[in-house]
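One chain of protein is taken out of this complex; the other chains stay put.
What follows is chain A.
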Amino acid sequence: MLCLATGKAASKELERIDQLFFSYANNSSGLIDPEGIESFCSDLEVDHTDVRILMLAWKMQAEKQGYFTLDEWRRGLRALRADTIVKLKKALPDLEKEVRRPSTFEDFYTYAFRYCLTEEKQKSIDIESICVLLDLVLGSRFGPQVDYLVQYLKTQTDYMVINMDQWKGFYRFCTEISFPDLSNYDPDSAWPWILDNFVDWMRAKQG
């Protein structure tokens, strides 16, 4: 009986999650498209560029930027145990805490990069977008590093785009290297070349 009850409750919950999905979805494509996301964000009272939307997308493991499929929606909302906008709003602080846990953050961080790859076979992201993304995901934790890195990325001319290896390198750099003295940076270890250059640039700046 108990089993049945929870089963029933679960199916009820799923029904409400689906209902919520369809209230934002585009009727012809069956997806929540950028327009749907916009109205979803305004109901949630969160800006669509807010990092928490990226966290939601991560929780849903959304594949394509600007779109949620029904499967993704279900995956995310069930995990958050939220079937209404109100519950979802309440779940956000916990979601944020979960993402900020070191064990999950790296997964979220690489997900953020992949999420921005919009084209088939695209492997790297332009500097402009990378700067925005860096600020979004690392800005609150590594403010000074991100500020300098963004400043450097915008002035350097060696690279037009950033790939996953470099992206991962940025995060490791923030977590491992003492900043701003850079005392434990060893250019002979395998840091991506762009970080060698960044460090040179920083040191020149510091005189």
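To be clear about the criterion, contacts are C-beta pairs under 8 Å (C-beta built on N, C-alpha and C of every residue); 3 or more make two chains touch, one makes a residue touch a chain; residues count from 1.
Following the convention adopted for this analysis, contacts and distances are computed from a predicted model.
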* To do: Report the protein name recorded by UniProt for the chain absent from the figure; options are "RNA transcription, translation and transport factor protein", "Anion-transporting ATPase-like domain-containing protein", "Cullin-3A isoform X2" or "INO80 complex subunit C".
  => "Cullin-3A isoform X2"
* **Residue of A:T69, A:S124 or A:Q145 in touch with the missing chain, whole complex considered** => A:S124
* Given the full complex, what residues of chain A touch the hidden partner chain? -> 123-124, 163, 165-166, 168-169, 172, 188-190, 192-193, 196
